[in-house]
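All protein chains of the complex are present and in place, except for one that has been dropped.
We just call them A and B in the order they show up, numbering each chain from 1.
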Amino acid sequence: MRRLIATLVLIVLMIVPARADLQSAVDALGSAKMDALEAVIKTLAGEPGPVPATVLGALADGKLYVRKSDQKVVIVAEEAGGFALTDPVTGASAGTVAAGEVSKIRINNALRRAIKAAAGGSALASPDPAKRLEAAQAVLKSRDASALPAIDAALAQETDAKVKAALQLAQAAALLGSDRPDTEKIAAISTLAATGSRDVLPVLAGAAEGQGDVALAARTAISGIETSLAFWNMGQNIWFGISLGSVLLLAAVGLAITFGVMGVINMAHGELVMLGGYSTFVVQEVIRNHAPGLFDASLFIALPIAFLVAAMAGLVIERLVIRPLYGRPLETLLATWGVSLILQQTIRMIFGPTNREVGNPSWASGAFELGQLSITYNRLWLVIFSLIVFFALYAVLNKTWFGLQMRAVTQNRRMASAIGIKTPWIGALTFAVGSGIAGIAGVGLSQIDNVSPDLGQSYSIDSFMVVVFGGVGNIWGTLVAAMTLGIINKLLEPFAGAVLGKILVLVFIILFIQKRPRGLFALKGRFVEA
Amino acid sequence: MRRATFIAACIIAAMAILVPVLNLWVPADSALHIPDHLVPLLGKYLCFAILALALDLAWGYCGILSLGHGAFFALGGYAMGMYLMRQIGSRGVYANPILPDFMVFLNWKDLPWYWYGFDMFWFAAIMVMLVPGLLAFVFGWFAFRSRVTGVYLSIITQALTYALLLAFFRNDMGFGGNNGLTDFKDILGFNIQSQGTRAALFAATALTLAAFLLMLQWIVASRLGKVMVAVRDAESRTRFIGYRVEHVKLFAFTLSAVMAGVAGALYVPQVGIINPGEFSPANSIEIVIWSAVGGRGTLVGPIIGALTVNAGKSYFTAAFPDAWLLVLGALFVCVTLFLPRGIVGTLSEWWEKRPQRTAAQAPVASMEAAQ
Partner (left out) sequence: MSKRGSILYLDGITVSFDGFKALNSLSLIVGQGEMRAIIGPNGAGKTTMMDVITGKTRPDEGEALFDGNVDLLTRDEATIARLGIGRKFQRPSVFESHTVWDNIELALEGNRGVVDSLFHRLSPAEMARIEEVLETVGLTAQARRLAAHLSHGQKQWLEIGMLLAQEPKLLLVDEPVAGMTDDETAATARLLKRIAREKAVVVVEHDMSFVRELGVRVTVLHEGAVLAEGSLDAVSADPRVIEVYLGR
């Protein structure tokens, strides 16, 4: 309190010239009769500076008193053994008195309302930008024409751009409720319409009633805003769709190699993603217990570990299960399903069946606004991360010696081995890389999903859908398919609901595969069916 | 092979008489007595055997690896469940004579149109076969015509059952949502809990299995059966000698779905509940392992597989609950790696390779050529 008062004093000193009028207005509070009080309050609220807000606040709170000895208006704070008095204008202490030496300035409900409206106006002059912003937004909601002078005054000296913008809106809103000329009102409407914000709709709706140019302009503005809102809404859904698409992409991109490029059907792919999630959990546990300072870096530490864990698991699966079943895809499907059951149950026995908490580092928490879009940082990073993983993979496949050998092996195993490529090794390594990427995906997905033994299962079907929809053997297809399915899903959700939307997407894919059995970007030629 | 099938059919038909007799009329202290709880359990196993047999027609004989057969089973089960729900009448918690309890709970006023007719057994019995059959027909018609084969077909059948799983979880669907249909009271006027009804349901299941077995034996031995195997082993060759592969597949797939639906309908009154969990992809893929363990491409194999795997499951989930999934997973891996023809396939191969016999008898089909 003392510090606040000291600040007030400082500010008051800066606006000394206005002090005389202010003082008389404050004094009038003490002398006016109840029925004249409202006029006095309005006068006071019209005064510049922060003092009116303080005084009116005190009045509303019942802390404004009159000193019986000299009829001076004071602000009172209860203290042990009496009241501590403060001069409302200067903010200086005026000593301590016994309870009987001051009398309260009484107000009724009507006055309380008047104070509230007036205080809004005076809060516009508050030194705290946040308070001014709040007051401006309050006026925008109340559309109180009487606040107009205060807004005009505040606008004239406002320096903060954000508050200024809010004040302009408030001014326009208040103006619409006033008796100003139509031209000004129409200008105000165009100011409001320019925001395209949902908040100004009620204001405009108020002005849209009845006849005349103003109402017409308001109606035009409303339809304009509604169109733009629908547009932003669509944008938000598309963002959600991209975000879902990046999740699908992450889950599917490893599969795009093992299934798409190598043609190995690995039903345990989801479980490799799960291993990545659990690797992240273990890394974070170790960091929490031994080096809490490193927490923000935990995901970067988890990435290589998750890659290695999943790649090793993939290597073992390839050696023990997939190699012996080479060229028999249906058997591979069944055997790897068995592997997925084993992995799930092993994890369940080690870590328990419940969800494990993986934390978000500070840089991946929170959200920001872009226009009318609200974007959370963890989703944004996930989108970026999935694209990095995708393009890194693309580069490995197309720009490295390993990628060249890999493509050679997958296209013609016998010929590749004839020209001296160690096909078994390349096959195993490719599978390990695809699996490792699944592990990396697990790190990313741990940020938005629960890490549980069932984590993989929920992505398994989706990721197969993505690869099949995109077209086997084409990793661009996987990118396009993931994003398309993500966006379609989210655009359907507002109409159909989440579950029905997902069902519709599944049905869509099923029908699509009937139409184009080889996916969006199918390879053509007479070798395809071989 | 033909003889083995007839023997199996006779054994199963004999069980239809023997099990109820040993349960109902043999005194409880006799060593031959079958305890009450065992009857529905055995009945459940036989339903699974029908299901495995159904899948084997599509997979073992026609090469269509469906990972969505659980969906047809569940649809048949729901059709039967709807009949049983309507039989409850005003004995439900809310005592509404028409609406099942869950609809009253959801504040529904009228019975949805698709629930009409399920108060009549004959109607439900037709729906048990018609709904799965129609779904399989429409799905298969599109899929086979577009030549979706191999793992692609497997994956979209899995997507099919997954989509149905999500759909049946929704309360709005009008099938009891999460909880499914349960609290049945009676079937055809008999108390569903009574031991006599249970024994009768068991007998019905066993007889159905025996009948299906004989029917499939007839189909498999016909020229159509040979065409199915031809489609499985060399699809395009079959097409180039003039068979409409998609029609053959559609026949096998639809018939298989109808059989699965019947299995589901027999299953529901014996276990007393049907819920969306039956649609889960994991369930469907488990059916595949039953057939694989027993021996796909044989008729007796899937039955033996379903019985052994499920008996194993009952034992393990009771004795070592944590270990069951590990065992099941290992089963998938080991059977595909080391026993690709299953128990029956391997045994009959060994039988035919005995030195004193020539390979005159038609041996079990080899599946390797199919892929």
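Criterion: contacts are C-beta pairs under 8 Å (C-beta built on N, C-alpha and C of every residue); 3 or more make two chains touch, one makes a residue touch a chain.
Fair warning: this is a prediction, and the values are worked out from it, not measured in the lab.
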item: Residue in contact with the excluded chain [from B:227, B:260 or B:288]; value: B:227
item: Footprint left on chain B by the chain that the document does not show; value: 219, 222-224, 226-227, 229-230, 233-234, 236-245, 247-248, 251, 359-360, 362-363, 365-366, 369
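Keep this in mind: only the chains that are shown with their structure count from here on.
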item: Rounded Å distance, chain A centre to chain B centre (Cα mean); value: 48
item: Chain A partner contacts - residues on chain B that touch it in the complex; value: 65, 139, 142-143, 145-148, 150-152, 154-156, 158-160, 162-163, 166-167, 169-170, 281-282, 285, 288-289, 292, 322, 325-326, 328-333, 335-337, 340, 368, 371
item: Chain B contact footprint on chain A (complex, rising order); value: 265, 320-321, 324-325, 327-335, 337-342, 344-346, 348-349, 457, 461, 464-465, 468, 499-500, 502-503, 506-507, 509-511, 513-515, 517
